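Every protein chain except one is present and positioned as in the full complex.
Here is chain A:
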Amino acid sequence: MSTTAAQTLAGQRVSTAGVVFFTASAATPLTVCAAIVTTGLAATGTLGLPLAFVIIAAVLAVFSVGYVAMARQVPNAGAFYTYVSLGLGRPAGVSASWIALLSYNVLQIGLYGAIGPSLAPLLNKWFGLDLPWWVIAIVAWVVVAVLGVRRIRNSARVLLVLLAAEVALVLLYTIANLANPAEGGPTLSGLALGDLLGSGLGPLLGLAVLGFVGFEQSAVFSEQASPGAVRRATIICIGGLCALYTLSSWSTIQAAGPDNVVAAAQASPAGVLFSLAEQNLGAWAAEAGQILLVTSVLAALISFHATCARYTFALGRDQVLPAALGRTTPRTGQPGAASLTQSALALLVIIAYAIGGWDPLTEMFYIAGTAGALGVLMLLAATAFATVRFLRDNDEDTSTVHKVAPPIAAIAVTAILVLVVANYALLLGVPETSPLRWGIPIAFAVVALGGVGYGLLLRRTRPQVYDAIGRGAGRVPVGAR
């Protein structure tokens, strides 16, 4: 054999471009620009979102220093959960795992609320069909559930083309929006500090975090790609998404007019971006965007489904959840039981919303998205503190950046979390008296405390399981699993 074993291994590695592409498609840029930005404008009624994206990107870039450094040193199957276990102790790790499961499931299931309203107008236009949203959601559910238990190769090119089309389209919209600003020409509205400060600060930062959810997926490749590739890919993704989101949301405000955009968003949250495109570029551009939004939501559904299945699988392996969930299916090599469990859960929620007659976009997608963002923020905060503790003892790189970045990130993320919780009603777009305003944060707190409690219970009743938490397969004696 002319090649060395190291070369053979290197040939199997995922490249920087591969990690960037996967991570960016997990963040689903068009869904963020077309659905989250506009529903966010409608719910919060303030314009500071473009600047919020910039601030969050800066915080996440600082956060990623410690995050990527830690990802190199620990097994990755559980991601956040593993990091928190190692950094803050196993009870905190179990707690993080419960929060992660809840958040990613909520995010994934919430997306089923977005696919109906985004596909329905197209079906109506093309075929004159008038389907209820839940029929479309269930069709999407079947696709996601079937793909979830299979090992799909060669879908990469399809996803790559879709992602490239999404990014190109958002940029095209941005240029068209800036070329056709509302009366008074382009202003700094949206990027001015004044738009961000005030009670809207927390919610806007929370929404911006929601936009970036998915960036953390880059660490999944810490074993398959070279450490440099993961670091580069994370920074490229955060930087690229930041530029895209900021430009897109700012140009939307400019085109609709700073005074009218909130009213327009409230009138039709899913339609603002496309009606502007239709006005500026013609009907074809709006239609292309609507088609890509459907595929973007579908890609997001598949991506978050895989994340949920991975978490469930990792927890099943560590026996924090039933061990059956921690097994792969021999015929596919995929975590089949974990995937099916997530699908079953999603179906129940879709059916419940269909029977309850609630609005899919505002009451399912947006509420779930903001709740998920709260959970992800909690995870980011816990992980940031975990990286501080872990890297203090284990970091090979002793440069100043590695010393300073993790504590700054921990403080910044915690501050954002506090701001989000303090103004959560505004983020949800509900009055202060709504039960959701405290219900959702309290639910997350209860789940977090429940996780800690369960971790402590495991320590007393099943010490073997407790010892194995967050250590990965190769580091545990077989019997301990």
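In this text, a residue touches a chain if its C-beta (ideal position, glycine included) is under 8 Å from a C-beta of that chain, and two chains touch if they have at least 3 such contacts; residues count from 1.
Heads up, the rule we're going with is that contacts and distances are computed from a predicted model.
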| item | value |
| --- | --- |
| Omitted chain, identified by the protein name its UniProt record gives, among "Gluconate 2-dehydrogenase subunit 3 family protein", "Sulfate transport system permease protein CysT", "Putative pyrophosphorylase ModD" or "Golgi phosphoprotein 3 (GPP34)" | "Golgi phosphoprotein 3 (GPP34)" |
| Option touching the unshown chain, where A:G18, A:G45 or A:P186 are the choices | A:G18 |
| Touching the absent chain when the full complex is considered, from A:Q334, A:T362, A:T387 or A:N423 | A:Q334 |
| Residue among A:Y173, A:F221 or A:F274 that touches the chain left out of view | A:F221 |
| For chain A, the residues touching the chain missing from this view | 1, 4-9, 11-12, 18, 21-22, 75-77, 151-153, 155-156, 159, 217, 220-221, 223-224, 303, 306, 310, 313-314, 317, 327-335, 472-474, 476-479, 481 |
